[in-house]
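What you see is part of a larger complex, with each chain still in position.
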């Protein structure tokens, strides 16, 4: 890769880094205020809270039975992520590699769940799921959440797959890889950055998906976001600190996955990395 | 089921065709290949060689005709079920796998045991002279090294049919000769059938049992190497096989296969490849090797030297006749640019085609 | 020679003919996802669509008529676009150069992680955090006042800028993550080839990298636009939901959950979908004008 | 109709709270579970934002698979449920299974029962507001009438704030309390009878920066010192100070001649429930209306005072309640409650109209 050294380029690079730094500083400060507040006794118009406490976490933990909620949240999110990856990547592959009659219609079908707010289809969807006997169960929540996430994965993955040289796939087939092993050994590793990005975003969206989860969850399949929204939006008095504590719990729930994911997969692609080493070494 | 396990007697292309939109890249290609044969596909750039290999491998759907192995139709089979090996013109290595993993890929797909894979991959690495490079990624290899990985990947699975698309194009002369010998040796050793695309006549002549010459998607001639070299059926095949000199004239005498043609002031003779009679327009074709500077005579053509190039033990030059025809000739010594020379064409090696 | 012999295979097998139309084993892979959505989504969607045409009172189109005759309602479209479009454009405009820098870094993981961090925060944390941080008593204004750059707190929350900031914070990482992965998917040899042929960095970007990125950027744009267009909790928490940030979701929400007029809510939702679809289709159409395919530069 | 038969084996109950009511009643409900192991095997609690709950119930009822047995709600979801026919009719059909409500309720609580239209039973009640809440060190001249409030807001632009009525108890109470303060023609008719109120609010709007969608955000601004004055209720006065969101020093003041506009929480049972469970729920309701259990509703002043039934003095409440109220409660309240009329809020449909008018005509206007 090529680096620039002219004055203009240096200015530009500096500008980019300044923006990045500005973003990061404000971001971290913003997060810090929430974290600090969640550990504060009271924080009224000063630089720092008057005193420190962990009680907000303990009360939230007890009030919302968070240990159960978190386990359920993880299970649901994990299942949704896995299934939308499976359904989404395969469908994206077909859509990226083939032109066939009716493709436009299918694309529309995949677009709609992302465009139509859940208000419209949430209640009838929940009805269907309850009628099928899965409403109020773990699988009901999973199925409802898959409605927007499968199309999401499909849309994100199509350009990634298009980027891959079809000759490499051809080689895999010639050497005996059927579609499944082609995916496993060739496409998956090459698509990993894309899959990572897509699934990470699916994860985040699922953790955040209030309406569909709420409408289809039973007493034992509520997820964290329902508790969080309750603490924010329900009528009645609630201390900001306790909302902040919930928000921090929520953040940690997704942050864990982000860190794990980025620990194992680099979002930059292998092709670029091999070639980049070449010029960097 | 991989066909790899089922040896066959014959591969038959039956009017195999492939169109890209309105462009016919392959037109009714029919050919029978016996088990164990080494077939070279030769032809000008863009004539459809890679297309043909891709169709046989199952990577491109044919738009007409059939491909048979013995009597089983295989053009409906998926590539992964054909069990062939292939060296791609653009290598198509897996960028995320090390050299070793690339080479072992086919074996892995065939569920060969790990230890066995390791062993065979190591052998293949030695074969293509890439000892010690096994851990690298393709992006860290030179062009020729990548090409050798592609070769190793194809032959390590010992497939019944190997398709090679210009597998040696990026190797230096020495290595190319060595690899050529290895490819032939492996071919013999495995009893495999090989279809080999090359642009290097030498390679085709020395390696192939039969050569197939394609042009504009059609087969122009099929034959053993000496047939093609010495007895091309058409002027364009001749040209392609190195008959770079073409002199147009009129037939002045026909004596069996021996024909004389008057070209400008000279009378040249050669072997007729078309049926010709006196008075017909004809083209005398000759290789540069067979045109030498000599003495003025009625069988020599006068020309002015335009270029002269060093070619190791001899020189190759171009000269232009008064009629404006360019001739390529060999000469043991250099010649002064602009000087007039008399060029003789070996009648035993010149061919005469109808014009 | 082929001319004389009668063609035997002019009738290709069904399978081959399908394959030539693009239908084969690979195409079938789209089926599970299609079947899933047909089973789970299409009925609820049609239900919602029909519901929007069966208003509480009035004729079939009463909801739509009402929406488009009441500025309190139809203004929300512009309000929402006025947020969603700038946010999306800015996110992409920021993500691109940063992705191009990050791609050059040898240790990109830490920076990437930090930049992507906000996707984990959730709208509530961002809302709480921004209210606190950018609020009149927050660190941001306090710091600026301490530095003497301002003499009274900036008004950055409970207005357009509050929602805008939160959308950028949550939207940028999303676009960045996608953009970074798309950017690094381009064969570096192409940039090298461009440079060798005299293209300056801007020209390389303009003529080589950008066109190859368009398919990915188009998708990133659509998804991030759709996400911003549906903004709800942060418009409520950080904005002035009665006025400048009364986005269309708020209208839909109020219809559904304050007036319990699900029919009107469906109609608004359909209008939302239509507006988004228009933009998305336009973007995807533009995308189709560009090259789509492998971004590898040649052999090897 | 007589009493429903109680089940022979214990049932599991799922109680959904959409009003924050569990803070007041969860202990009592757990007491019930402990007291009647023969009737309930397990009680799960679900908390949800109110607006979405009717949709969920609708979906369950349409599919005939109910998994919510009892809903604790404010007037919002109560009326949405009434509108959509989600609730089981309790009165007088099941009066036999309940105590004599008229006899046990405080008088205003009994009036609140009417809002339930026989489909909801009041569990907690409080007179609410409107009250002015302010920071004494910054508000020197405390308004005593609505007019003075307006004048003060005009003098101190952006320092007075109240929240969007649809999302805020205090905001709503203020809205509904104004017609009484201003002497409007019909305090129960926001369309025709509130001319002065609307004019007043429009005028006030000029000095108000924006309307938070929740009392929490509002109290935070008051606490931080961004605003000096707001409207409040008894619960919103006491509890945020207990929690440390608002400084302890914050003071409240009544406006001259104000009427309380009461608020209550209800117990509703969704349609589709089995008779056996309904029998248990009725028994649970009766249990919750006993003075001993009602005493828990003093809580930390969140719904001050809280009990819907008569004769539940603070001394019956748990010690923590008593301590918190001793520190943060206000002696004046007893007096104010005794000496100002207590009104029931608007009818739900009228309330929706009022909210909508407020949204469009007050808040929606560009200043």
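Some notes on this structure:
Order of writing sets the labels: A, B, C and D. Residues in every chain begin at 1.
Criterion: contacts are C-beta pairs under 8 Å (C-beta built on N, C-alpha and C of every residue); 3 or more make two chains touch, one makes a residue touch a chain.
Bear in mind that the values here come from a model prediction, so they are computed numbers and not experimental data.
For the full complex in this file, the chain formula works out to A x1, B x2, C x1, D x1 (one representative per kind shown).
What we mean here is this: only the chains that are shown with their structure count from here on.
When chain centres are set by their Cα atoms, the one at the greatest distance from chain C is B. Here A-D and A-C are compared, and the pair linked by more C-beta contacts is A-C. Distance between chain centres (mean CA atoms), chain A to chain C: 14 Å. The distance from the centre of chain C to the centre of chain D, with each centre set as the mean of the Cα atoms, comes to 40 Å. Chain geometry summary: the mean Cα position of chain A and that of chain B are 54 Å apart.
Of all residues in chain B, those that touch two or more other chains are 78, 88, 90, 92-93, 138.
Residue numbers of chain A whose C-beta contacts span two or more other chains: 45, 122-124, 127-129, 165, 167, 229, 232, 240, 243, 271, 275.
Taken together, the touching pairs give a contact graph of some other shape, not a line, ring, star or complete one. The complete set of chain-chain contacts reads A-B, A-C, A-D, B-C, C-D.
Interface of chain C with chain A (complex): residues 21-30, 32-34, 36-38, 40-45, 47-49, 51-52, 94, 97-98, 101-104, 106, 108-109, 111-126, 128-130, 132-134, 137-140, 142, 169, 172, 174, 177-178, 180-182, 184-189, 191-192, 195, 201, 204, 215-216, 218-219, 222-223, 226, 230, 233, 237, 249, 252-253, 256, 262, 265-266, 269-270, 272-273, 276-277, 280, 284, 292-296. Contact residues of chain D toward chain C in the complex are 51-52, 54-55, 80, 83-84, 164, 166, 209-214, 217, 220-221, 224-226, 352, 355-356, 359-360, 363-364, 366. For chain B in complex with chain C, the residues that touch the partner chain are 14-15, 27-28, 30, 61-66, 75-76, 78, 88-93, 138, 143, 146.
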